[in-house]
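Partial view: only certain chains, each at its native spot in the assembly.
All chains are identified by letter, namely A and B, in their written order; residue positions are counted from 1 within each chain.
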Amino acid sequence: VSPTRSLSLRDLADAIGASLIGDADRVVDRVEEPADATAGALTFVSNPRRSKDIFSTKAEAVIADFDFAAEQAHEVPCAVLACENRYLAFAQALQLLYGTLDKEPVVDERAAVSSDACLGERVSVGPFAVVGKAVIGDDSKVGAHVFIDDDVVIGERCVLQPGVVLLHGTRLGDDIYVNPGAVLGGEGFGFAPDGDLNIKVPQVGGVVVDNHVDIGANVCLDRGAVSDTVIGEGTKIDNLVQVGHGVKVGDHAVLIAQVGIGGDTVVGDHALLAGQVGVVHNVTIGRGARIGAQSGITRDVPEQAAWSGYPAYPHAQWLKTSVHNRHLDDKLKKLTRIEREHKARIEQLEAELAALRDLVRGGREEP
Amino acid sequence: VSPTRSLSLRDLADAIGASLIGDADRVVDRVEEPADATAGALTFVSNPRRSKDIFSTKAEAVIADFDFAAEQAHEVPCAVLACENRYLAFAQALQLLYGTLDKEPVVDERAAVSSDACLGERVSVGPFAVVGKAVIGDDSKVGAHVFIDDDVVIGERCVLQPGVVLLHGTRLGDDIYVNPGAVLGGEGFGFAPDGDLNIKVPQVGGVVVDNHVDIGANVCLDRGAVSDTVIGEGTKIDNLVQVGHGVKVGDHAVLIAQVGIGGDTVVGDHALLAGQVGVVHNVTIGRGARIGAQSGITRDVPEQAAWSGYPAYPHAQWLKTSVHNRHLDDKLKKLTRIEREHKARIEQLEAELAALRDLVRGGREEP
């Protein structure tokens, strides 16, 4: 990916709110890993395992936190930009160096835009996109091959990457980014049993996504059965996630790749579901709860709880079980061996006691 | 989603075969949740946790089963439509109120339809769809951006949502609904080992889907290696499901979201695989079997069996293991503690017995 701007360290430090240790006139124009960096590069220590590379980097400057700067700035062969939150500062630096140069927004003449569509200012629409009777807010970008059905509303500054599908009843807020292949508003999986058959229950709810949500590639957000499927503000959804009909995900939640959530379930604000977690329908995951990877949630999870396993239970308890599980053969064998020993000693005692009793009785009868 | 019709309760009760308790002249024109409903709405109790809302709903009428009607109709502040199967009745009511108004079917002039394609009566084709040398039955709807390869056959009344891909050798029956982004006929994962390399084995089977099947968004049904991949009549496949080459799924089976099935495996009629289940290649899941969420099937499952876990085994046994697993640390600690106690008592006994034996022997020798 090509960078789009260059900045002096002075300007960069100002922009990201960092304290600069080093030559303020040096210029950076791209980001590289510590080990690969060359002159003109900005770098960053993201992976602690690779952090030793920073002491021999050829980068111009490194973003670090105050602790690192205080202790190790003198050992680093480049300028140091010391910050409170190095992740945030790095994100801001990337936005500065790689931010897209605004292209002139254009509605491609090969797009099929309905005459009933209502497009805001500076909306761009890519080739072969289809836009039905929909509303699209200012500065939103509709990629190539995107399908926007009738009865869809899209806010401002949204980005729909190529191949995204928004079916009728979908409502997007502002500043939403949707990666390629995501499907919003697909039929929920609703079937009524009729003897041996399954009759489809029409799904008449929509999909409502609040501001600042990110949606990964090939994600599926089903429409609601009756009430809408809802994704709260600032929530981040990774690739290949499945969200069933009528699910309510709160604000600032995080759903890592390949998570699956059953119909009508509620996921609280700030909850985090790690990769490949499955959740049954109709349960509630409390605000701030953290669910371990691959766990299966079968009942309500309390607020702020950390749960793991399938069926899931508190993470600390699960960790103990995991350790036992790994050594279960040894543990059970040891228990069995000890019991065999006990049995032998008990039998020995029984025999000796009987012998002694005989001896005592014999002795008493004898005289 | 906007409703398309309104009905008096009299007509609705007739149409869905319900007994009406209440004013037959009232009219409903949409469906809403009990708590949200306003005048003119029909409602339904789907989630037992929220059922208390029905006693204060502002809906016009509620669909309920006979038991509920007999016991609680007098407590409900609206008309009651009492039915044998409330799910089925609700599905029918939704179809009546929200059924699509038939648009004039049209082959969009921006679609690329081969001159060798054979389209039935009233077939619609969306913008930018591609149709090769294929046969499409009467009343089928091909969405925007759909790709239909050469050598594809589609029956009557099928719906292909935007972005669906049907590769050569795909055969669809009648009344099949395919959600956006589903891929039918992708290359099966077949590679022949050649030393350290993997040589691709051409996959020459097709994909055959019987009538009344529903296929979720971004589902992948691979083509067969030699014999076809087959999905039986009435089977329902949820989003993001993977079906490997040559798999045979029976009639009226249910595959919940993110299930993955390995090549050449057989899934019997009416089998149900819950979310995120994985199945290895080349096994048979018996008719009517029910597999618990996230389970891993590694061998044949008998008919009508309920299995869970990985590797999976009977569900009742798995439930017991699950309970133990959660408390494994406590259980093993308790066992270890008891053994320590036993050991101490055995040693005490051994010492006391030895002392007593000495006493007895001493006593006997003394005199």
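What to note about this one:
The definition used in the following text is that a residue touches a chain if its C-beta (ideal position, glycine included) is under 8 Å from a C-beta of that chain, and two chains touch if they have at least 3 such contacts.
Note that the structure is a prediction, hence the values are computed from the model and not measured.
Of the identical chains making up the complex in this file, 2 are positioned in the shown model, whereas the full set numbers 3.
Keep this in mind: only the chains that are shown with their structure count from here on.
One inter-chain figure worth recording: chain A and chain B are separated by 24 Å, centre to centre, where each centre is the mean of the chain's CA atoms. Put simply, chain B touches chain A in their complex at residues 1-3, 30-33, 36, 44, 46-47, 49, 85, 87-88, 90-92, 94-95, 98-99, 108, 110, 126-128, 143-145, 161-163, 177, 179-181, 214, 216-218, 234, 236, 238-240, 252, 254, 256-258, 270, 275-276, 293-294, 322, 325-326, 328-329, 332, 335-336, 339, 342-343, 346, 349-350, 353, 356-357, 360, 363-364.
Listed in rising order, the residues of chain A touching chain B in the complex are 112, 128, 130, 145, 147, 151, 163, 165, 167-169, 181, 183, 186-187, 189-194, 196-206, 218, 220, 222-223, 225-227, 240, 242, 244, 258, 260, 262, 264, 276, 278, 280, 282, 294, 296, 298, 309-311, 313, 317, 320-321, 324-325, 331, 335, 338-339, 342, 345-346, 349, 352-353, 356, 359-360, 363.
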